[in-house]
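With one protein chain removed, the remaining protein chains of the complex are shown where they sit.
Order of writing sets the labels: A and B. Residues in every chain begin at 1.
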Amino acid sequence: MPEQFIWGIEVFLNGLMAGVLYALVALGFVLIYKASGIFNYAQGVMALFAAMTLVGIMNGQVPFAHLINAIFGTNVHHFGWHVPAFVAILLTACVMVGFAWIVQRFIFRHLVGQEPIILFMATIGLAYFLEGVSDLMWNSEIKKLDVGLPQGINFAIDDYTYGIFGYGFFIDNLDIVATIIAAILVLALTIFSQYSKQGRAMRAVADDHQAALSVGVSLNFVWIMVWSVAGFVALVAGIMWGTKSGVQFSLSLIALKALPVLMLGGFTSIPGAIVGGLIIGVGEKLFEFAVGPMIGGATENWFAYVLALIFLVFRPQGLFGEKIIERV
Amino acid sequence: MKTKLTALALGVTMAAGPAMADLVFPSLSYRTGPFAAGGIPYADGYADYFTLLNQRDGGIGGELVSVPECETAYNTEKGVECYESTKDAGALMYNPLSTGITYQLIPKATADGIPLHTAGYGRTSAKNGKIFSHVFNYPVNYWDGASVGVNHFKDVAGGSLEGKKITLMYFNGSYGKEPIPTLEALSAAEGFEFNAIPIDYPGQEQKSQWLQVRREKPDYILFWGWGVMNQVAVQEASNIRFPMENFMGIWWSGAEIDVLPAGDGAHGYKSIQFHNVGSDYPVFDDIRKHVVDTGMAAGDGSNIGTVLYNRGVYAAFLASEAAKDAQAATGSSAITSSDMRDAMEAFEMTEAKMTAAGLPDFGPEFSVSCENHGGDGSAAIAQWDATAMEWNLITDFSNSDASIIGPLIEADSSAYAAENNIAERCN
Partner (left out) sequence: MFYRESGDFKTTYIDDDQTFPIKFDRYRYYAVMFVAFAIIPFMVNDYWVNAIFLPFLIYSIAAIGLNILVGYCGQVSLGTGGFMAVGAYAVYKLMTAFPDVSIVFHIFAAGAITAAVGVLFGLPSLRIKGFYLAVATLAAQFFLVWLFNRVPWFYNYSASGQINAPERTVFGEAVTGPNVNAWAVYLICLVFVTITALIARNLTRGTLGRKWMAIRDMDIAAEIIGVNPLTAKMSAFAVSSFFIGISGALFFAVYLGAAETGEAFGITKSFLILFMIIIGGLGSIFGSFAGAAFLVLLPVFLKVVGADWLGVPTDIVAHFQLVIVGALIILFLVLEPHGLAQLWRVAKEKLRLWPFPH
């Protein structure tokens, strides 16, 4: 088999894995958009906030330490304890639920029935706010995140493929774990929304707010729940990306990676986010592999959008988006 | 409401109250934004060293130093605001700490007669003092870094790079593109194969680039990264089991924070440095005693001795030594920015000065002249020890290959001069 072809397969597989990570971020957007029609610009910052909170709790950092020190002239930094990863994740999930409650209670309850652009704008404000708060709370230094996820080349795959092709494939253990977790997450979400009472309420709200309200579904509760779930998805995404690069401001920029995925998959579809993520991941990696070196590389950022654009020209509502029906 | 206003008014008068210090060194720092993790220790070091001078020696030559800090978030527009808001306070010198802001300030500061000092960053061809009258990039610039890095690889390879393959992985922007012309020239001179792989900002996702490295199997990698790009690159390099001792970053990609997240995988990673590493210097004891323990430190003191903190200290040290020279030259303790510029142009760094400041053997010895604003281009190689969790210099400071870099600087600066109608000085 020609070398190029084998390499192409390796790039393809890695593209799939990268796509899963993009989809993980996109999932949070979809959940909120589906249930409340809000395009949540703050999703990336939520991932940052969740990851910072997780690290902060694990390391026993004092929240707002810098601010407290500046005001009171004290010198507090750490509580001096270390919380096990599992407990810290649970605590962070609780924080995200609290965050969801605050968001719902103080922002979106006042904006029910507003146009999408205004809801979008509110999330812009939220993003600014949360970005400032997370830095104030946990400081902006880079933090190592280690919740025990494996990282590095998977030797089994390397050896196995070496035996077949004479070239060992590189697959990152972290990517494998991420894929498994993403699969579990999507499965759980599907089961939750199909079979549980709250999940059905969520779908009812997604279909029609007023109809759902009239049959006795509490919008308030559903929206808090959706924001909590999105917060939890943000936490998972934050853990995955944070393990790779350390937890720092740039984590909030992963939202940019999710945008083409969303547009390709459709804003309202969970399978769309997954399939979109895979297509974008594979597409940008293969393009960078095949064409990139000829035109100078670093093509991934724009090619993801061009790819999404090509799909959208044929399906303007995204791959799995609801068909747009226009009446005059 | 009224009490609040009174409090505010009180705050204003109090802030305006203390007499303006005479020696002003504005610090354009970035403690927020995508590069905050690197900006914080540098800014702390820069501020702490001046605080030390104030606390221990009563300033420089009897004049207190003030370091008004202005947050740029590595953003050029905020940098403009910072420059304009501090320049009228009698700023002696600017240390813009960002390539973008430097480019933007070069013409402005030159017109305003305020020198810029860009140690280890900024516009490389500013080394040519004949054209850039107010810009100083001693002791070292990116092209020197590339040259010293390649020389080190040459030593490791046993004296010849013939037939070897060197890959540059770089931040896809002006900072990362800087070394490419030098490396191309070096590749022609040394006979190694060279290719460059760009990594887009922010660099959170570098799988494609590292798969390419894995396929192409370069012998050596040079790395020009900043921000999250550093941590991810070190991690990915260890993931693909690239031999870390053949992977070398520029000084902005060689701090503790860049390698710590990768754990043991980062062991052996190298970086090019233009100052020494570690906290084993008398000056740090003084900083602990006079600055941290008295609660005057810019940070919490935990950064002392880290690479970027040391770089901040070193930059402040170079600035204060030039100010001392200026005071000696003018015979008065109150100096102006043009005195400062003259002193920087006649600046000489000696071992005696470094030892006197509590920084023995901290950086290279060099001298600046009217034609040469960049020193001799001396840099050393440091290596990360993941078990001891510390950087160690593994070579002495050595000079870059001036025969390669000189013509490149000449070409780039004369292009700038032609575009902006600048006449050569120093003739």
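Assume contacts are C-beta pairs under 8 Å (C-beta built on N, C-alpha and C of every residue); 3 or more make two chains touch, one makes a residue touch a chain.
Just so we're clear, the structure is a prediction, and the values are computed from it rather than from any experiment.
J.: In the full complex, which of A:Gly28, A:Gly199, A:Pro260 or A:Gly283 touches the chain missing from this view?
T.: In the complete complex, the chain left out is touched by residue A:Pro260.
J.: In the full complex, which of B:Gly173, B:Gly301 or B:Gly406 touches the chain missing from this view?
T.: B:Gly173
J.: Out of B:Ala37, B:Ala73, B:Met169 or B:Val277, which touches the unshown chain?
T.: Considering all chains, including the one not shown, the answer is B:Ala73.
J.: Just one of A:Ile6, A:Leu136, A:Ile157 or A:Ala204 touches the chain that is missing; which is it?
T.: Here the residue in touch with the unshown chain is A:Leu136.
J.: Residues on subunit A that touch the omitted chain in the whole complex?
T.: Contact residues on subunit A toward the absent chain are 39, 66-67, 70, 106-107, 110-111, 114-115, 117-118, 120-122, 124-133, 135-136, 140, 256, 259-260, 263-264, 267, 295-296, 298-299, 301-302, 305-306, 308-309, 312-313, 316-318, 321, 324, 326-328.
J.: Could you please point out the subunit B residues that touch the chain left off the display?
T.: 11-12, 15-16, 29, 31-32, 36, 40, 69-71, 73, 75-77, 80-81, 84-85, 87-88, 99-100, 103-104, 106-108, 110-111, 123-125, 172-175, 177-178, 180-181, 200-201, 408, 412, 415-416, 419-421
We adopt the following convention: only the chains that are shown with their structure count from here on.
J.: Please compute the C-alpha centroid of subunit A, do the same for subunit B, then give the distance between them in whole Å.
T.: Taking the average C-alpha coordinate of subunit A and of subunit B, the gap between them is 35 Å.
J.: Of all residues in subunit A, which touch subunit B in the complex?
T.: Counting only subunit A, the residues touching subunit B are 7, 10-11, 14, 17-18, 21, 69, 73, 75, 77, 135, 140-142, 144-145, 151-153, 170, 172, 241, 244-246, 248-251, 253-254, 257, 284-285, 288-289, 292-293, 296-298, 300-301.
J.: What residues of subunit B sit close enough to touch subunit A in their complex?
T.: 31-34, 36-37, 40, 172, 197-200, 202-205, 207-209, 211-212, 214-215, 227-228, 231-232, 235, 238-241, 257, 260-261, 265, 295, 300
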